[in-house]
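Heads up, one of the protein chains got dropped from this complex, but the rest are sitting where they should.
Let's look at chain A:
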């Protein structure tokens, strides 16, 4: 199906920052995509994947980045020399783009119908009625249910998966020659991701669209790519057909990247080292009250939303319990209840034998130190105005440790998490995402807790950094015997770090047991569905070969 002229041809593209001392962001990037073909750009954050796509669309932020060299041609037409008006005309009609975050990519104050309609209104002469018909057809093509209702809806009334379908419908309305998809499934649950990838494939086959697919997830690459370009620090390190590149990576960087992908096969069960039960939760429930109505106190009481429904589990010192599930399954609510960041409706939470479920703020304080949390986003969980040292000593000092002692301990902790001791004087913005997550772990450890709750603690990190942070958690657990409650949506990560796994769906625990059994031989149909939807499960990254 490949013909000779590529739909998109990028040749030696150079992008620099604006300003007096420009930095080079893209150092001569070249690739091409033919009709009906999917090219995956893979690489870690900062490698220049998104900049390449934004340069193609002519959407580089004009105040900070500009293309200073090379050529981009779309069907033979040079884009870097095109006028702003011409680029506007091409965007949406000949080349279209879908973005990572379906939650924020649609305008919250305009209805879905309006947002699709304006694409046609600005690129075609169609009448209002014709446009409406076309929009409804497009919504049908992306398999949205009840399209009349969706047409009238506002984005916040739809789920993430539905919004991404709308983005795809919008991008493909005018049957563009090129579709750029920038991490389109990263923010979605695995089962939704699976459906969206299938949808992109289906529509691509139907219309012969060339797809530039940007992702950091090697699993997704396996499922969607025809060819792959590996990028690192603004350069293309290696490119080739997907099977060849994954099967026999030539460059050291590619090899390292592939080796860091966690395997879906659970690691062998570790021997139980301690019988001390540090956390035990039983029959925990959290119900959110229904919205208030006028005269709501009269008549039948409306049911609230049950975010966590009778959850029970136990955790021994030195063990890791994974809580997996899709968004909205209640896993974060459960963690927040256990931390007593929100109040559970009923049930007990025993930390080191003491029930903390119903304690008031004051009597809760002595127990707070026993259980500490590491959050998802290391860029926002550290106070930007405090030095690392101040962040680390704040907790212990609140519990009466003297400043000098707390500071000495903070230095030890930084060493423990693999950071130089001079880090103590510095501020969070001077560190990378991985380093910040190490700091967040050190901050949690400063309280000498029995339990660390890690809520998607490695989800925002690149795979190679993710592997390092997971290894660090493992190492700390060996040395200090701390128990970890590890919340994740990523089954690969769960398989590599957890001793036990608890699968949640709509607030209920559907399966709970040793990781080897739950992930290796799932009993519940929902668990099976999750595992089947995990991207790239047909490929064994460690062996560089398809799964036998």
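Just so it is clear, a contact is a pair of C-beta atoms (placed from the backbone, for glycine too) under 8 Å apart; a residue touches a chain by one contact, two chains touch by 3 or more; residues count from 1.
Heads up, the rule we're going with is that contacts and distances are computed from a predicted model.
Comparing "Sarcosine oxidase subunit gamma", "Glutamate synthase alpha subunit C-terminal domain-containing protein", "Iron complex transport system ATP-binding protein" or "ABC transporter permease" against the UniProt entry of the hidden chain yields the protein name "ABC transporter permease".
If you put the hidden chain back, the residue from A:88, A:191 or A:355 that touches it is A:88. For the chain left out of this panel, the touching residue among A:10, A:29, A:42 or A:105 is A:105.
From the options A:97, A:188 or A:533, the residue with contact to the chain not on display is A:97. Residues of chain A in touch with the missing chain: 57, 59, 63, 88-93, 96-97, 99, 101, 104-111, 118-119, 122-123, 154, 156, 167, 170, 293-294.
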